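In this view, the complex is presented without one of its protein chains, the others remaining in place.
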Amino acid sequence: MHSTDNLTSTPTVMHNPAANLAPVLSLNNVEVIYDHVSLAIKGVSIEVPQGGMVALLGANGAGKSTTLKSISGLLRPERGLVTRGEVRFIGHNIDALAPHERVKLGIVHVLEGRRVFEHMTPDENLIAASAVRGGREDMLRNKDMVYTYFPRLHQRRTAQSGYLSGGEQQMLAIGRALMTQPKLLMLDEPSLGLAPFLVTEIFDIVRRINKEEGLSVLLVEQNAIAALDVVSHGYLIENGRVVMHDNAEAMKKNPDIQEFYLGGAEGHNFHDIKHYRRRKRWLT
Amino acid sequence: MDFSLFAELAINGALSGLMYSLVALGIVLIYKSSSVPNLAQGAMTMLGAYVVLAIANGLGLSMWAAIPLAMATMFFVGMGIERVALRRLAGRPIIMILMMTLGLDIFIRATTMAIWGGTGRPMSIGISDDPLFLGPVLLNRAYVVGALVAGALFLVLMFFFHTRRGIVLRAISDDYIASWSIGISVERGVAFSWAMSSVIATTAGVLWGSVQGVNQGLALLLLKGLTVAVLGGLDSIGGAILAGLLLGLLEGVASGYLDPLVGGGSRDLVVAATLILTILIRPHGLFGRHDIERI
Amino acid sequence: MLFRQSGIFHTSYADARALFPLPADRWMIGLLLAFALTAPFTMSSLALSTHLLPWLVWTAAALGLNLILGWAGQFHFGYAAIMGIGAYTAVHGARNGIPWEIAVVLGGVMAAIIGSVFAFAALRVKGLYLALSTLALQYVMDWVIAHVPAISGGSQATLQAPAMRLLGQAVTSDSGLYYVALGWCLLVTVFMLNLRRTALGRALVAVREKDFAAAIIGVHSLYYKLLAFATSSFIGGISGAILIFTFYRAATPEQFAVNVSIELLAMVIVGGLGSIIGSYFGAAFILLMPGLMNSLIGWLAQLAGASLGVETLAHIPHAVYGALIIVFLLVEPMGLGKMYTNLRNYLLVWPFGYARK
Amino acid sequence: MHGDKQTGVPVLECRGLERRFGGLVALTGVNLRIERAEIFGLVGPNGSGKTTMTNAITGFFPPQVGSISLNGRDITGMAPHKVATLGVARTFQNLALFNGMSVLDNILLGRHIHMKAGVAKTALYWWLSRKDEMLHRLKVEEIIDFLQLQSVRDELVDSIPIGLKKRVELARALVAEPSFLILDEPMAGMNQEEKEYMARFILDARDERHVTVLLIEHHMDVITGICDRMMVLSYGETIGTGIPSAVMKDERVIKAYLGGAHATH
Partner (left out) sequence: QPIKFALCYDLSKSYGFVTPQIAQAVNDYAKILNQKGGIEGHPIEILVQDQGNEPQRGIECYEKMKREGAITFDFLSTPVSRAVLPRAMADSNVMVQSFVGRGDAIDGDVFKWIFPVGPTYWGQMANDIHYIKTKANGNLKGVKIAFLYPDYPFGQEPIGVLKTLAAKEGFDLQLIPNPMPGNDQSAAWTQIRRINPDWVVSWNLASMHVVAAREMKRNGIPIDKYIAVNWLNEVDIANIGAESAKGLKRGTNVIGGQSHPLIQQIIKDLYEKGKGSGDRKHLSDIYYNTGLAMYASVFEGARLAIKQNGWPITPDKMKRGMESLKNFDAEGLIAPVTVTAKDHGGGGKTRIDMWDGTKWVPQTDWFSAYDDVIQEIVKKESSEFAKNKQ
């Protein structure tokens, strides 16, 4: 089944809008297998330019989270393994590194579904995340930074995180990630279950962080509308393969993207949708 | 009824209860920082005591030189345990980890016995046995010392779990994966907690050893320690102390007044009753944390 | 391919839900059964009456505990006490002239009642905290047996079990007792196997996994937890009774002390949670390993001519035994049962490396 | 738009619901009336009390004030498993499938209220259970076809992707043949296409099985697309009810929930 690698490593569109910038992160032909049996992603190649903002789109089970985990090293606890290819971060190969070492290097992964430390207060959540580097004063400074980005968290800082509402938890998860002073911020479906205005709010903040702190962002999203608004360019993953790669504008215009991710034309009607098997037009 | 008798039973009971808290604290420490209920704490206590003796007799050192050395040794033993036995199980269902600690318990006990043999040995840390009266009430010096140590440990741990490192440990117990994702070395954290707990075990071993002599019996402290720990709430330092106090007090008074009536051994009944009642009134022990379930 | 899957098509849902959908499995079970039935003629009386027989009864008990631990997901630190309750009730019953079968069932019922009462105290609780109430059960039970001569059988706390009479005639021969144990163990096994494919089993797992989700599909989690406790206690009680009648022949407190409860836990977990075949393995491991180790170590020591003191010689097997538990958990945390399954799955796809399900 | 379907018979009626958690008021003074065979949308910012609302109805966190009646019968404070037997089914916001079980068994569990589980029926499977196990199996297969889950029937639920999990949960709810179905964010984390599938299933459930649906969603296009009526919560209070097209234009709703940026969409 590896014969398809050459195919997948040549996405439909070759030109890379951010090629001129040195990539802070690059995946070459990464393949991941869970439990030694189930093949999750096959030969995925991705680049995130310095200070750039990249989106990773794809259907359920396409392998987006797996891709992120292969970067942050969080496959191990799930008995997943990078069996081929390599992950390079600012120059060096990080495949051998343990998760916390990668965070030290500057990669941080905001997990799907928030995963805040439920029994601790938001404040303690942030402190815990500051342990990886820097002294006490760094910690305090970063906390202020986070609280300025998320004033809402400051109000709730002494509550028990487990009882925060979905949005607040998402903010906490992002703030917690920022505490590690990362170079690369990876967000896995940050808009999951958030109210529309919160989605826009959070994406704005992420964009601001990206500008002001100058850190690169790799964004996994189902909400393609919101995602493609903020990123410079995006990748599309299907069945564990990169099947499309282009800048945001071009992607928005792509008819398939429109049909399957953006929801086609305005005001189209769910009642008219008939059951149909989807056509895998990408690979043909 | 004779008040001084009551007072004496109650006070000495409470003090001995705090001695049990010493074992409980070790269990709580590990649970609070990795959600592992350690059934090997008793065995570790025993091992700690034997190591102290081995160092003291082997190197011909005084107790006060041997104890710190033993603590250092046990510190690394604890780390070793994590490295060998628990690291591979990180994130597994709790019950397997529970079983692992049970295996450790069997292994440590048997190995210790195989090396040093079952004949009891004395452990004197210079606590005099002369009577110590507080008014009409006679106090047990050894227990007083033990209680003081327990109190000190309580303060230290309380402080520790509010330092950054302590918060990190709590984070680990809350969610391994999330901890990894923000750069916490879960392995190191858990190893550290085991190391600390081994040191506490040594302390308990020394104190109990000085009370009952060093022998297999030390390993049996597990059941009491576990009972106290769970009663207090597995992740609550304060709980471990209070539960120890409470249980000890009840036991002391009970065995003083009930035993003659029911023909002995009423302690276990009291313990059982206390357990059931606590669970009915406070399902998570006295101060244990509730698991948050967002439906 | 020993366990051939391909080419076997189930034409009805019933087939697909058969106990052993694969012919290969059915063959193996058949062989094992044949062996079990002929054991009295093929095995030495030592192996039969001091290894095979207790192993079967303990397995039955382990399966009962597995119902609580593996299916309902509740810790139980007092299962030995449960067995004890059953045993003492049954023996007293039989001594007072109640027919053996009824006495044994009575034992089961009594165990079920008391077991559920203690469980009930703790059903709002999860995990270790529940374990506490079962520990309490153990304490109370130990105390009662130690302090109520009427129950424990006089000042010597030994309760002689009358010879057991099955359907009127006395069963005394090794093989007779063995068949009784075998029969009981098979009964429990079949029950557990059925649990896998009936509403009850599913409901229990549901409660274990997510009780609130279970509630919204109409599963009354409290009721099912209680039912689980009652059923498992019933099995435990009868196993305890049968253990006394077929093996110990006299009931003494130590036979059901807390360390026995711990050993039962070990049987289930080393064997594998919720794994039936695992309980067989687990019981065998925990029960026979110390003995084997003893002989093995002793033999090795003789070989090496090492003049180890009797004491050291006695402790080494325990150390090895503990080490083995550790190693097993490291190699396969899901227990011996899972190891077997892995092997089987390997054979399923053999000779191919791996198949994508 | 589906006025014709509205029979005017109330399936669910909530009056003046209030639910507090400690100091925090999660829900207060909420009235809700859902009629037979309508799809009712419930939206609101995070933490506004939507899930609390469903928990109040299904009996997990009964309201401290107010009453709930289902098909004219008062179910205030009734235990969840009882509510379920009255024909209420729901899915959960953060998936609540039974891990370690196959998809098939998960869905079979949905039939629980129609089955009799017992020790005897287990012990004497062949005589007491086998037949109706098979009957229920037929129902399950029907749903599996309906939701196109054949491919994963025998997989462990743990290992299938989230989108499918949500679908399995829907199947588990539908197989109970409920009269009233609560869906808590069934489309969270789905792309457009998958949303369309899900929307399709919900509509079919209503049209073919005449299920009344309470749908919580943050995807406004779906709400506007398939809901007959909707309600907006904010800080536990109702700030708007009615036909989606109308509600969506309400100032307060836009301000509290949609946000300026979204007005364009």
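We call the chains A, B, C and D, going by the order they appear; numbering starts again at 1 in every chain.
Everything that follows uses one rule, which is that a residue touches a chain if its C-beta (ideal position, glycine included) is under 8 Å from a C-beta of that chain, and two chains touch if they have at least 3 such contacts.
None of these values were measured; they are calculated from a predicted model.
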Subject >> Visible contact partners (per top-of-document touch definition) of the missing chain >> reply: B, C
Subject >> Hidden partner chain, touching residue among B:Leu9, B:Ile30 or B:Leu242 >> reply: B:Leu9
Original post:
Quick one: which of B:Asn140, B:Ser198 or B:Thr227 touches the chain that's been left out?
Top reply: B:Asn140
**OP:** Kindly state which of the options B:Gly103, B:Gly252 or B:Gly288 is in contact with the chain not pictured.
**Re:** B:Gly252
**OP:** May I ask which residue of B:Leu132, B:Leu277 or B:Ile292 touches the chain that does not appear here?
**Re:** B:Leu132
Subject >> Where the missing chain touches chain B, by residue >> reply: 2, 5, 8-9, 12-13, 16, 110, 113, 117-122, 129-132, 138, 140-143, 208, 211-213, 215-217, 220, 251-252, 255-256, 259-260, 263-265, 267-268
**OP:** Extract the touching residues of chain C with respect to the undisplayed chain.
**Re:** 46, 49-51, 54, 95, 146, 153-160, 162, 247-250, 252-255, 287, 290-291, 294, 298, 309-311, 313-315, 317-318
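Keep in mind that, in the parts below, only the chains that are shown with their structure count from here on.
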Subject >> Joint neighbours of chain D and chain B, given as chain labels >> reply: A, C
**OP:** Could you pull out the chain whose C-alpha mean position is farthest off from that of chain A?
**Re:** C
Original post:
Between chain A and chain B, what is the gap in Å from one C-alpha centre to the other?
Top reply: 44
Original post:
For chain A and chain C, what's the span in angstrom between their mean Cα positions?
Top reply: 48
**OP:** Using mean C-alpha positions as chain centres, tell me how far chain B is from chain C in Å, no decimals.
**Re:** 31
Subject >> In chain D, residues with contacts to at least two other chains >> reply: 60, 92-94, 96
**OP:** Give the residues of chain B that touch two or more other chains, as numbers and ranges in rising order.
**Re:** 294-295
**OP:** State the interface residues of chain C toward chain B in the complex, per the touch definition above.
**Re:** 69, 75, 118, 121-122, 124-133, 135-137, 139-140, 142-143, 146-147, 212, 258, 262, 265-266, 269-270, 273, 309, 311-312, 315-319, 321-323, 325-326, 329-330, 333-334
Subject >> Contacting residues of chain A [partner chain B, same complex] >> reply: 72-74, 77, 98-100, 102-104, 108-111, 115-120, 124-125, 127-133, 136, 139, 160, 162-163, 176-177, 179-180
**OP:** In the complex, go through chain B and note every residue touching chain D.
**Re:** 294-295
